[in-house]
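For this view, one protein chain was removed and the others were kept in their places.
Which chain is which? They are A and B, in the order written, and residues in each are numbered from 1.
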Amino acid sequence: MSEQLQHDEQAHPGVGTYLTVAGVLTVITLVEVGIFYVPAFQGWLAPVLLTLSATKFVLVVGFYMHLKTDHHLFRVIFTVPLLIAVAVMVALLFLFGVVAL
Amino acid sequence: MASSAPADAMRLRSRIWSWVTTTDHKRIGILYGVSAFAFFLVGGLEALIMRLQLASSDNSVVSAETFNELFTMHGTTMVFLAVMPLSAAFFNFVVPLQIGARDVAFPRLNAFSYWVFLLGGLFMNVSFLVGAAPNAGWFGYANLTSTQFSPGLHVDFWAIGLQVLGIASIAAGINFIVTIVNLRAPGMRLMRMPVFTWMTLVTQFIVVTAFPVITAALVFLMFDRTFGTNFYVVAAGGDVLLWQHLFWLFGHPEVYILILPAMGIVSEVVPTFSRKPLFGYAVVVYSGLLIAILGWGVWAHHMFQVGLGPIADSVFAATTMLIAIPTGVKIFNWIATMWGGKLNFTTAMLFSVGFIAMFIIGGLSGVMHASPPADLQQTDTYFVVAHFHYVLVGGAVLGLFSGIYYWWPKVFGRMLSESIGKWHFWLTMIGANLTFFPMHFIGLLGMPRRIYTYDAALGLDTMNLVATLGAFTMALGTLVFVGNVLWTWRKGEAAAANPWDGAMLEWAIPSPPPAYNFSVTPTVKSRLPLWSEDGYEPKPLPEDPPEPIHLPDGSYWPPVTAVGIIVAAAGLLTGSLWVALVGIGVLVVGIYAWALEPFEV
Partner (left out) sequence: MTHAEATHQTSTGLDSRKIGMWVFIGSECLMFGSLISTYLVYHGKSVAGPTTREILNIPLTSISTFVLLMSSLAMVLALAAVTRNDIVWSRVWLATTAFLGLVFLGFQAFEFTTFVREGLTLQVSLFGSTFFVLTGTHGAHVAVGVLWLVSLLVRSFQGKLGAEKALNVELAGLYWHFVDVVWIVIFTVVYLLQ
């Protein structure tokens, strides 16, 4: 095994981190589903759920896909298209009148 | 020793076979170039027939239906089967040499991209043989493309064919991004890379982000046509504008895909024949990057006439005018490069200078379109046709020809004839202006696009005739080019390693290059390796590699996998589940065999 891979392993999170992340993901999912059923939250549904799922997104990408600990090049390669996709989505929502200023 | 006929035949078969299984970027580049040029001729023929039809009013060379097929296939062919693959020919041959690499990052994926492109292009053109050539425009607006308004296989050939071509492009995009990011020779920092390589990197980034959008749009179209979904079905609440948005979200970045490589070529040719480094290298690079990002923000300027509303119109007008800045800045850089330089007007240089002149004109009409009120009059008229042909023919095509003349000696080891080349240039330049300049006027005087004939009362006969004569002049120029190639194939002067005294690494190795490219991987110390005292080392590169270099033998799984894809496509086209499954089966077998074969890069 090369030094390169060994270096990666020193940087990669351990099993404990993975399990913790899994736990957090589970909790967030439970919260999401719970919020969905609570009438009091209906008005806040969109921002809260989007924030929670964005958190899950970042956790999986950051820890399971190792973006947090890997070379920053990968972060650039992933983030730029992601930002373009989000920008396009938002633009289309405006253009089709789904959201308004 | 007398050779026997069977042995000769076997040698010929294995020589041909070696081209089918090749994974060598230089050979793949040649394959792309030859195929793209063949499609260019096909697209050109389609144009000539159209121009014959439009040469006079109330003409009847072809029917309206045929005319629809002609303008659809002309556009589709020129964009996807000629200009893009011709650019790919240069990405393939030149980029690894410019960065000091032995090959691209994924040689078999590279071969795969070529075969998928070729089969996709043939697939689309087979439609002519069955009387079902695509006929709804190269942009296939919904819901003209629905089964209700486009019965038959025309649009299916188009939609499926484009999907196939998209696979080739995205695969190549990934390949070249990784190649440029990861396989540069030591010392070749990003800001030391030749501008052509930079523009290639930027173009591939646009490819991998924009093509998925048209993939989605085409998937929706195919589902509507094949499975009765409602993506573009108004009666079900669908919005035909969804197609336009998705198409132009792809379509606008696509025009940068078409022009940036040619701009990269011009950025190599002009400094070489001005004997001066490119003026403002960093500005040229950054403006390329800026174009790639800003290019995502302008798409709806193709839709000013659909009623987007004043806010959307204004936003897109502003972004479109903004993108003129990085696009136009390069013009100043090229001119400043020539200023005070020792100019040598070789054919390559003529084509590049021609590019600059034509692109200025095309850019000006483009900026005119950026204003929604002005565009309301210009859109869907020949004024737009004039604009994009100035940038695509005057720009991309001239730029690509410049590259052909520039790198031909390196690729084939022979010089093209400069005197024949000058005829080629002037015929093309004069022809292009004769063809497309009148179209500005024809358009503003009211002639719409995509009509197969027009009334004599419009008074546009003369200008249309001039345009037609121009088109045939261009065709003559292209024939002259073919003549140049044929004439010099055997009789042309042998090319030295650096016939133009160019500055980049590709000129440090023999013409044509040995299979391994560089006998040793150079260490690069300058942005202009061959023009700098200590530009690279070892200088000169050893004639023979000090230790044997292993090169891959090639593989037949890339073409096999490509065949699987096209067979699956044929199954989808004909609605035959069996054929589709056979295709998928071949595809899966191809992928596994590819993954498991021992292939050392």
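Here is the rule we go by: a residue touches a chain if its C-beta (ideal position, glycine included) is under 8 Å from a C-beta of that chain, and two chains touch if they have at least 3 such contacts.
Quick caveat: nothing in here was measured; it's all calculated off a predicted structure.
K.L.:
Of B:70, B:97 or B:208, which residue touches the hidden chain?
P.N.:
Only one listed residue reaches the unshown chain, and that is B:208.
K.L.:
Where does chain B touch the missing chain, residue by residue?
P.N.:
On the chain B side, contact with the omitted chain comes from 105-106, 170, 173-175, 177-178, 181-184, 188, 208-213, 215-217, 219-220, 223, 227-231, 236-239, 242, 246, 249, 550, 592, 595, 600-601.
K.L.:
Could I get the residues of chain A that touch the absent chain, sorted low to high?
P.N.:
1-5, 9, 12, 14-15, 18-19, 21-22, 25-26, 29, 32-33, 36, 45-46, 49-50, 52-53, 56-57, 60-61, 63-65, 71, 73-74, 77-78, 80-82, 84-86, 88-89, 92-93, 96, 98
The rule is simple: only the chains that are shown with their structure count from here on.
K.L.:
So the centre of each chain is just the mean of its C-alpha atoms; given that, what is the distance between chain A and chain B in Å?
P.N.:
That gives a centre separation of 37 Å.
K.L.:
Spell out the residues on chain B that touch chain A in their complex, using ranges where they run on.
P.N.:
The touching residues are 181, 205, 208-209, 213, 239, 241-242, 245, 249, 296, 300, 308, 312.
K.L.:
Considering only the defined contacts, which chain A positions touch chain B in the complex?
P.N.:
73, 80-81, 84, 87-88, 92, 94-96
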